[in-house]
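I have placed the structure first, in the form of structure tokens, so that the comments after it can refer back to it.
The complex is shown incomplete by one protein chain, all other protein chains being positioned as in the whole.
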Amino acid sequence: MMKRLIIILALAAIALGFFPLAMRISGDSGLTALATHYVEAGADELGAANLVTSVVVSYRGLDTLGEVMVLFTATTGVTALLGAGKSKSHKKEKESERDGDGRREGSELLATGAAFLFPILVLFGIYIFLNGHLTPGGGFQGGVVLASAFLLLLFSDCRLELNHALLKGAEAISGAAYVAVGLLGLWLAGGFLDPRFLPAGEFGQLFSAGAIPIIYILIGIKVGSELTGIVDAMRRCS
Amino acid sequence: MNEIMTKAWYTLISLFVITNYGLLLGGTMARVRAKVQGRIGQPVWQPYIDILKNNFKRTGIYHGVMFYLGPVFRLAGGLGTYLFIPAVYGSLVFSNFSFSGDLLLVMYFIFFGQLGMALGAGQSGHPYSPLGVSRGLAQMTAFEVPFALSVIAIAAQYQTLSITEIVAAQQGGILNWVAFTNPLAMVAGMISFLGMSMGNPFSVVIAPQEIPIGPPTEMQSSFLGMLQTNRAIFNGAKLVLFMNLYFGGATNIWIMVIKTFLIYLYTVIVDASFPRFRTDQSIRFFLGTPALIGIAAVVLQML
Amino acid sequence: MVSPLYLIAMLLGAAFLHPLIQNRSKLAGQLVVLVVLGATVAIPLQWLMALDIATMQTVVFQTAGFTAPLSINLQVGVEESLFLVIINGGALFSALYFFRRRTREWEGSVQILLMTLVLGVNGLVLGRDLFNLFVFMEISSLSLYALVATTKTANSYEAGIKLMVAGGIASALFLIGVVFLYRMTGTLNLDDMIANKQLLDNKAGITALFLITASLLIELKPFPANGWGADVYQAADPGVSALTSGTSATAIFFVLYKITPLFGFELLQVVAASGGITFIFSQLLAYKQDSVRRMLGYSSIGQIGLLILVVALGSLYGEAFTTTMFGGIFLLVLLLGGNHLFSKAGLFWMSGITGQHSLGTMRQSKTVRLGPVGAALQGILTSALAGFPPFPAFWAKWIVITALLAFGSYWWASIILIGSLIEAAYLFKWFLNAVKSPVDPGTVHDEVIPEDFPEEPVKEPMAGASPAGIVARIARQSSGGWIAPFMATAVLVACGMLLATMFILRGRISGYRDMVLLLPLAVLVLWTVFDVIRVPFKLQIGLAIICSAGYGLVFLPGLDGIRLVFGLIFIAGSAVQMVPLLNRRGHHRGLAGMLLALVFSLGNLLFASSALEFFFSWELMTITSFFLVVRGRQASGAALRYLVFSLGGAFSILAGLFFGSSPLAALLLGIGFLVKMGTLGLHIWLPGAYAETDDDMSTFFSSVTSKAGLFMLFLLAGLFVQEAIPAGFAAGTRLESLLSGIAFTDLLGWLGVVTAFAGAFLALFKEDIKYTLAYSSMGQVGYMLLSFALMSQLGWMNSLYLAVTHLMFKGMLFVAISGVVYRTKTRLMYQMGGLITRMPITFFTVLIGIIAVSGVPPLTGFGAKWMLYTALIEKGWYLQAALAMFASGIAFLYLFRLIHVIFLGQLKDEHRTVTEAPIWMLIPQVVGIAGIMLYSMYPSLLLKPLEAAVAPFFETTISWDGYTVLSTLGYWNGTAVMYVTMGVFLVPLLWLLIVQRKNTQKVGQFNIVYAAERPYRPETTHFGYNFFAPYEKALGFLHKPLATRFWYRVVSVAEVAGSMVRKLYTGNIQTYALWIVIYTSILLSILQRGM
Amino acid sequence: MKESNMDGLQTTATETEQQLEDMAKEMRLANDGLLEQDKGYFCDVRPHRVEPYKGIMESFANWARSQSLWILGFGTGCGAIELRPLMTSRFDMYRYGIQARPTPRQSCVFIIGGYASVKTLKRIVRSYEQMQGPKFVLGLGSCTVNGGMYWDSYNTINRIDQYIPVDVYIAGCMPRPEALLGGFIKLKQMIREGKCEGMNKYIDDFDWYKANQKQIIHDWNMPDYNW
Partner (left out) sequence: MTHIVLALGFLLVCIGFWGLMTRKEVFRLIISFSLLDTGVHVIMVGIGYVRTGTAPIFDEALAVAGAVGKVVDPVPSALVLTAIVIGLAVTALMLSFAIRLHASRGSLAVDDMKELKW
């Protein structure tokens, strides 16, 4: 009880501490100088309709690269953690299968639904990251949708074995390609991750905004494969 | 060269006097002790005969080099102690080698003989010898404390450590003696003198039957004779020292004889009338009242 | 100049492609990692070459083709480059560690994670965009999270989850802070934000800034919100812990360092407080630890806390720090951070390689005992971490304390010093547990009564002497990851040497006098090379003797007065005392070099011209002598005490050096020097250190090094003539006005005489011969102190006289005794006896020695007594004189016991075949005897030079009349005394020889009167045990180890504090979270209240 | 050594060595009563005669000896009870230069205080041998003469002079202190006359004495001569 009290007090103190922060900010103060610049010049500079995408992929491209890296690190970590138990859990799985107490088979409904939805989801995912510079969405979102497609597939068929080499390959190649694109920017354009080494194209079109779509494609593939990998690792382990 | 020869003669005379005086004093005191006990006692010259007899022993044994040298050290200590003290104030013959050092030298030279004897006793291999040495040394450190305090008080009083000058300062009447000008120092010093002379109640060092007379238990023949000679000389030296420190010294040999006799008489009477302390008791005794008296004497000089 | 983007791109690409390469060839994958990490070190090095270091040039790299606030930029400057070299170097060594360890943890994923971690930290160091920093922080954090789990134990998962929760909270706080900062300043760029700092000068701004700071602090594991951190260190693989503590934490710290320009006064204070509290409490916690890795973890946390403290204080007191040294605060950060990174990582690796887990069980198990190489590595790493010279932390410590004290920031200075002391204590405790033999009880107790004497060390086969053998050995040892700590050590040593050269020379090479201070370091290096190429030990020692003699010949003639006296003691004394070592067989690695370095550092005390030079030599002396003490068979407890006390003293000196000539300086410096001298109350290290050292080196400690403190007292004597409490200060109460009259000299005098008494008294009851001598030395030093404190001509002469003669007779005694111990294989006196027949020369030495020590005329000792008492009475210190006399009486007791129980009495059966001590041990004895005899015969030979040395300081109170020295009180003619003594000795001797010429039979040892029986065993006939039993009965209450008890109490207070504090760490993840929240909220409310 | 003997080389050298060794062996005591490992603790030199001084010197020495009789304070038998009154003021032996010493090393008179049991005899022999010569023995009481009332006891010896030389017997059972003083005066006379050469007698008949002693003392775990 005492502990609860202390917790409540500590939280109250923290909340009180946050108070001046919240009071300081209001929605009326307008954009910051930086945001103003982005809004005013972003479209011209990069040619992407989605300003957030411009910021994410180009202005703050390094962040995104880092973000990909974070995800990659997490995947590596998850694989490192869960991968080791692979053979053991496999054996266990087989044993439990023999005992008739194995993983529950996906229901008919799920199987059918998954078979039906899978291509649509994949397509949707690809759509999202292809149009990341135009509409809400982007590489990450697309990648997640892709991964959810595979997740659905994995749910429906518990014996499904994904092609790990392919996953790994896709992951590695897309990541390396992203870095290569960044370097191309450094060599051919203004700086590292500068997408403008490709022509900006026509504003609002699919093939526009320089290398941004390429980057988003790579990110989409990478995120998709990574998340799939994570989910798969967790599935096989638990 | 002539000077050295003269000094050598003087030294011999001085030593001759002190040896005979010490021996006779010892014999007399044995008689005094006998009187206290209601006996007649041994002849006055008995110490001479004992020393003669021991030197006339036909055989002897020794346990090793240090055993051999122990009595030599002891006698050297006694002789040296005496020779560093001016025995008679103003006398050329009895000034000895007091020019070599002051009171501190004498105080530390006493250790010389103690150490040598202890080493000789130690090499005998007899367990009782070191037992006696242990007791003796332990007791010695204890009675050194009031004595040191008393000496410091005197040194502070006269601002000198030279025995000659201390004696000189006490000339001119009985009231100039330290015994009267600095009675506390005298009391402390005289109590520690009891310990130094190793009579009762501080005689546990040479407990005759418990640790057959302690350190010299293996000593015999000429070794023993030498120790006995030293006993006479060393006693004389100590008496002369205390006389010089507290009782105005002596301007001629007769005054020295009288004063030292009286001082010795005092220790003998105490010896004859008290039982024995254990070693730890005597240590605590000396570090108690006598030390406090000594401190009081010193503090009085500091004020 | 290579763009940092290539660095990042390279790491990224390598990480991404690694799985593919790994699939092809495992080795290729590993090589890629090593190459890439190597490149991460090489690139910053290239930057360093391209940049202008003097002006701390920085170059900014933009990304995405836009300039800074628009896009993310990276900054490469001298600071970043240096840090990256260090951090990446550490990571590279880590990779090597993993690579050579070849454990199953070293999988492909771990290699990737290592690279991502390095990527993250590189981004952290280079990035100038706050959000970008967040991303990189997350990369490194995630890598760490995953790495923690590499041991695949339940504990590591548990620790990982705790770490992630804490890290999650931290990143949440960081995010909140970042967005608010963005909103308030309109930028995410750090430089812009610093330019617009005034925008943040309000409550919300401070709060947002604080959130970021708090997040960083939490990542750096502040007290008390750091239980999870310690858990991680405990559970993770040591290699990972090394990365956590070194690479990751250093980088995050660098971020904190980067954003400090944003901080206002209040925030800096809060940060400083947090850092300081973390530092001190972590050290307390570590002190109580049993688990090595957790202990190291706490140590890391503490060190980072110290870094934070230093940075915060540096920004607070900017000018004080920047004016002192080049680069100002950055240099400090670099030194401390780099030192910590390499040494701590090295120690973590060591713990991993040798499998050290629990301090408690290490001593019992024989498997983790370190070999010579391991011990050397761990010793160097530990010394570096503890801040001994010449390692970077030493210089940093010096700068920090200098600056803090210059600024008057005493509390921080004392916190840093106390914390460092505790740290040194537990680190070296670990070191000792790792290197000491199982025979060593390792506890800290007074007297060891060894059951049996250990055998001679097994002689190492000299098979590896050929070059091929050396290569093979190095290769063998470098497998299993040894390469990593080795490299770390090499880096630390190299940096240390470089820094030492830099600091000591300070750009001036005005002559060999400056170079001489570096000599100990050169010696250490050179003799280490000797060890590696297997130069025979005897040759090494011989060279050392020649070198110290050469040192003396070259440098001493330039000195005069008191310096010359001590120079002779330090150098000539050492050269002679080294001779017994020639007796040793087999190979003793590091011994000769360490010894010579000690001699040279002692000698350098004479040449130190500035406080830094002095302190450098002093600390060098401390650490080298510690490593010599450690070599003793059962010395670990003693060595630890020695180290802690020496270091405490050194810290006291360090603090004292900056108080000019105020009473405080006198107090602090005095304490430092008195510790070295081992005065009562500060002495409890002394008996153990002197006694438990190898027998042939005890003499060195007792007769040579103990004089260092005295020498410094003489040098700074002017400090101590003032009053302890200035008169103006004590105008108030009666008590104060009473105290104000007390001069330091009075205190020192009493301390000296009480030490003399206590030393003698404690020596009295020791059965262990070396303890007896050790306490005896303590007592003798007490006399020296007393004489020094007299501040009169005679007093100083006596102090110097004692210093010289003590060198001779105590050196002689220790060497003689070491010979006895060497032959009899026991240190307990009552087990010896009757050795006079077997070792006559040694007996004679001891005889001369004890006569000299006890001050019995006619030998030199009496001169000291005479001068002492004369000076004391002249000064009016009567009671001191009386106590000194009592002490000298007691000294006589133990000295007699020493000679009796060993050499006289009954010879034991097992010693019947004992022979005289080896020739090498006899040489110093003979030299000593010759010296003593010469000075006994002609004291004026010694007294007159001493008089001349002291002459400039005091009025003359003594005069000469031929050989007689006259004082105002008395006189002493040493020559005459000698002649008279010889005369009175020879006469009875001749008489005895004549009378007892014949018929005197030498008899056997059992031919004694034994109450008409015969003795049966020498053991039961030898009186030696508890020799002064009556004394113990009478005055035994003085024998109670009050000082020891006091210090035990101090230690146990620290321990209790540690164990109470660690109750905070319940191991419950939720409590940890609660602590984080409480920590944040409390700091926040303090901060907001402060506005 | 032996090998070189057999070779016949260096015969003369080895022979002289051999002779020297033999001589040394003669001077040595066998000390058979001791265990082998104990032999090293004791001096094994054979005691030898010491001739008195010649003429007046010896007379003077004997006078000094007779005037300073230090007795060993060792009560070997019941007769020792009669020794104590000698120290009292009634008899006051100090008048005659007689003192008690606690250690045989410093004593010159050994008073055998009555019967000597077998066990005591060993101590008597030891103490006697440890006294430095010249040394004198007073047999106190009849038991020392012929065993007295214990003449047929299984545990006492009858004649002490078969084991150590006795200078003066004081007959009686018990003799009074006065008789003891009488014995001392007799002893003094004899010393002055130079008749108390018991010490040399003991050396001369050393083997006989030893044989007698060893016949009685069976647990002879001491050297043949206790220096």
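First chain written, first letter: the chains are A, B, C and D, and each begins at residue 1.
Quick note on the criterion: a contact is a pair of C-beta atoms (placed from the backbone, for glycine too) under 8 Å apart; a residue touches a chain by one contact, two chains touch by 3 or more.
Here the structure is a predicted model, which means the values were calculated and not measured.
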Chains shown that the absent chain touches, full complex: A, C
Omitted-chain contact residue, chosen from C:2, C:34 or C:179: C:179
For subunit A, the residues touching the chain missing from this view: 4, 7, 11, 14-15, 18, 21-22, 25-28, 30-32, 34-36, 38-40, 42-44, 49-52, 54-56, 59-60, 63-64, 66-67, 70-71, 73-75, 77-78, 81-82, 85, 134-136, 138, 140, 203-204, 223, 230, 233-234, 237-238
Touching residues (missing chain, whole complex) on subunit C: 131, 135, 138, 142, 145-146, 149, 152-155, 157-162, 164-165, 167-169, 171-172, 175-176, 178-180, 182-183, 188, 227, 230-231, 234-235, 289, 294, 1062-1063, 1065-1070, 1073-1074, 1077
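We adopt the following convention: only the chains that are shown with their structure count from here on.
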Where subunit D touches two or more other chains at once, by residue number: 50, 103, 105, 227
Residue numbers of subunit A (touch at least two other chains): none
Subunit B-touching residues of subunit C, taken from the complex the two chains share: 834, 836-837, 840, 847, 850-851, 854-857, 862, 865-866, 869-870, 873, 876, 878-879, 881-882, 885-886, 889-890, 892-893, 896-897, 899-900, 904-906, 964, 968-973, 976-977, 980-981, 984-985, 987-989, 991-992, 995-996, 999-1003, 1005-1010, 1021-1024, 1027-1031, 1033-1035
Interface residues, subunit D side, partner subunit B - complex: 50, 52, 61, 64-65, 67-68, 70, 73, 88-89, 92, 94-95, 97, 99, 101-103, 105-106, 108, 132-134, 199, 227
Touching residues (chain side subunit D, partner subunit C) in the complex: 37-38, 40-45, 50, 74, 103-105, 123-124, 126-127, 130, 221-223, 226-227
